[in-house]
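A protein chain is absent from this complex, but the other protein chains hold their places.
The letters A, B and C name the chains in turn, as written, and every chain counts its residues from 1.
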Amino acid sequence: MRLLAQSHVATTLAAPTELMLMIEAARAPGQAIVEEALTTTPDPGLIASETDGIRLRRGVAEGPIEFAYRALIDVDPRRPVTPELVQQRWSDLPSAVLPYLLSSRFCPADKFMRFAAREFGDLAGGAKLLAILDWLRRNVDYVHGVSDAETTAERTFVDRAGVCRDFAHLAITLARAGGLPARAVAAYALDLQPPDFHAVAEVWLGGGWWLFDPTGLAPVDGLIRIAHGRDAADIAFLTTGGATGPLTMTVSVARMD
Amino acid sequence: MRLLAQSHVATTLAAPTELMLMIEAARAPGQAIVEEALTTTPDPGLIASETDGIRLRRGVAEGPIEFAYRALIDVDPRRPVTPELVQQRWSDLPSAVLPYLLSSRFCPADKFMRFAAREFGDLAGGAKLLAILDWLRRNVDYVHGVSDAETTAERTFVDRAGVCRDFAHLAITLARAGGLPARAVAAYALDLQPPDFHAVAEVWLGGGWWLFDPTGLAPVDGLIRIAHGRDAADIAFLTTGGATGPLTMTVSVARMD
Amino acid sequence: MRLLAQSHVATTLAAPTELMLMIEAARAPGQAIVEEALTTTPDPGLIASETDGIRLRRGVAEGPIEFAYRALIDVDPRRPVTPELVQQRWSDLPSAVLPYLLSSRFCPADKFMRFAAREFGDLAGGAKLLAILDWLRRNVDYVHGVSDAETTAERTFVDRAGVCRDFAHLAITLARAGGLPARAVAAYALDLQPPDFHAVAEVWLGGGWWLFDPTGLAPVDGLIRIAHGRDAADIAFLTTGGATGPLTMTVSVARMD
Partner (left out) sequence: MRLLAQSHVATTLAAPTELMLMIEAARAPGQAIVEEALTTTPDPGLIASETDGIRLRRGVAEGPIEFAYRALIDVDPRRPVTPELVQQRWSDLPSAVLPYLLSSRFCPADKFMRFAAREFGDLAGGAKLLAILDWLRRNVDYVHGVSDAETTAERTFVDRAGVCRDFAHLAITLARAGGLPARAVAAYALDLQPPDFHAVAEVWLGGGWWLFDPTGLAPVDGLIRIAHGRDAADIAFLTTGGATGPLTMTVSVARMD
């Protein structure tokens, strides 16, 4: 499927401020970047780097600044999570996957060991992940305005409501608490209403990462990966070393074939 | 300096349990492993792997299990942190260093931006780090029993007391909130009283990592690095996928020259 | 039923320290104090006061101090909570009951509004309380050592384990979140194993308070009320204005008829 992803981010920095920007499509298996352009206005001379396919711009900026990204991407269909997918033993996991078993800023899996054992302890692998997603569907409401940039999976578990980021954090937390490596993925998403940067998740099963949307709001085949990491702290589209003014942001994804 | 590090860890696993063990000295610049031995009794066939010099054993075990480690290590003197060490711009940092600017499970730097700006905002680089360490010395007491495995830097900041792990977390949090990459380091430590696995920290300054002990309890030249990571979640000597019985642990470090 | 309650509390205060002691049986309907004695050694001249039947000693002490209490109490049988007990409208509640609808230190009911509506929203009154108690029985394990003096109902809800105090806090929190006035009760408890000061709860239904033990560990007819309040902060057997040394404590309750 050929997708046109566009985003526009603007803010004002009252003082010279360090920043990292992640709004470019990742170089990743299953998504081919046909053409793209990132414009920064004015251009403070940001440095581009790439790690594990994730592309980052960083530098220091001051005053009003705008980022505009436009990319044509071919996305391959993705395999759905199925119950029989195997939960690998820790000894069989690639070393690079191990950190995704551990607790992180918004995903305190260490606090959920008992709940995960009690609720999903009889299951493993794909069946366990599907049970976690089903639990989320039955127990958490998609509600705007009940969470913020500091909301953890623990808070969402109690509040039983949140947005995409909160669903991703709770899915990741429960997966890790159940022994499944899990990570957060920032994405452009086709058919997401209202359009926005989307946060989804992926879990390591049977020797590979399986991408899914814990909210069920966007078809997994229409996701364009931007970045992955332990949780929202790692995949923010804009990270700054100081205060920013109000942030405006528009995102759109359209099917081109 | 030649050091003999020894540790002994024992526990009981009521059911077959996934585990990761990190008690071996890291392969790192400035510390040469002369000889070493790790014994697991009984041996469940743990797999050894190494990432970035950090050595890990993992596998599944059940019943009583003991790990004994003994290593002879030559440690080079370490450079002290000095005020003039430069705080590199984010654009000049190696990509691998960037994650250590971000918040993690026990180091929610995002919550401390305003405090760091207010307290250390006029400083940069080595001078900023030394001011943070001085603040810790003046404001936090070393006290056993006031913190536990879930204690975050936020809790320690309020409670104004903790152990080595808490001091490391708060130092790391304040450094990151001030724009300095910082990470947690697990170590064997000469002259630590009472002997234990030690948690210290390191900050990226002027193009390299600078190791220090935020508690001031152990001389930095007597530290043998085991592992580094974002915080205690990444460098635990034992991580398990389920409950363990009581844990006994003895550690010793002796000077051999 | 005639019960003999005894308790002994000892600690050491390094400096002159303000303290409040609540270990005496309350003067309350359904429990008659036949005889009693409270001994403080040495006696720093504590002042006794009584509010709403709750008896308190307070003053300043220093050095080693011991409190010994012994009381013979006749306790009437208590009415069990039944499903048809009416949930009164807020407009029908006595003013003194209203504060027990609100959030408190360990019972942040405001965070549980959505969960309570989702899980118990179709029920009211006694049926709602019984559903909450049944939920606790099915979802929370009685486990020593997983909680401490700072553990809130939110933490217990996530951890799914705790001791009597944690069960009481979570029961109270869910009741308040469901619109039922609820408070914590400190008690001597017959047949509690191991013997200890017990924390239970009571809910206002159909015009009165109904006492129950959310852990199910002690028969409600064997409870001797010491104090009630919003949560553990209000009913601690010993509150001090500064640090105390280690606390030793023995409690016993025996049937005398």
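The rule we apply is simple: contacts are C-beta pairs under 8 Å (C-beta built on N, C-alpha and C of every residue); 3 or more make two chains touch, one makes a residue touch a chain.
In this text the structure is predicted, and so the values were computed from the model without any measurement.
Of the chains on view, those touched by the hidden chain across the whole complex are B, C.
One of C:Leu38, C:Leu56, C:Leu72 or C:Ala127 touches the chain omitted from the figure, and that residue is C:Leu56. Touching the missing chain, out of B:Arg2, B:Arg79 or B:Arg160, is residue B:Arg160. For subunit C, the residues touching the chain absent from view are 18-20, 46-47, 49-51, 56, 58-60, 89-91, 95-96, 98-99, 101-105, 107-108, 110-111, 113, 117, 149-150, 179, 229-230, 233-234, 239, 241-243.
Not every partner is drawn; the one left out touches subunit B at residues 111-112, 114-115, 118, 139, 141, 154-155, 157-161.
Everything that follows uses one rule, which is that only the chains that are shown with their structure count from here on.
In terms of the distance between Cα centroids, subunit B is separated most widely from C. If each chain is reduced to the centroid of its CA atoms, subunit B and subunit C end up 41 Å from each other. Inter-chain spacing, taken between the CA centroids of subunit A and subunit C, is 45 Å. Subunit A and subunit B have centres, each the mean of its CA atoms, that are 28 Å apart. Along subunit C, no residue makes contact with two or more other chains.
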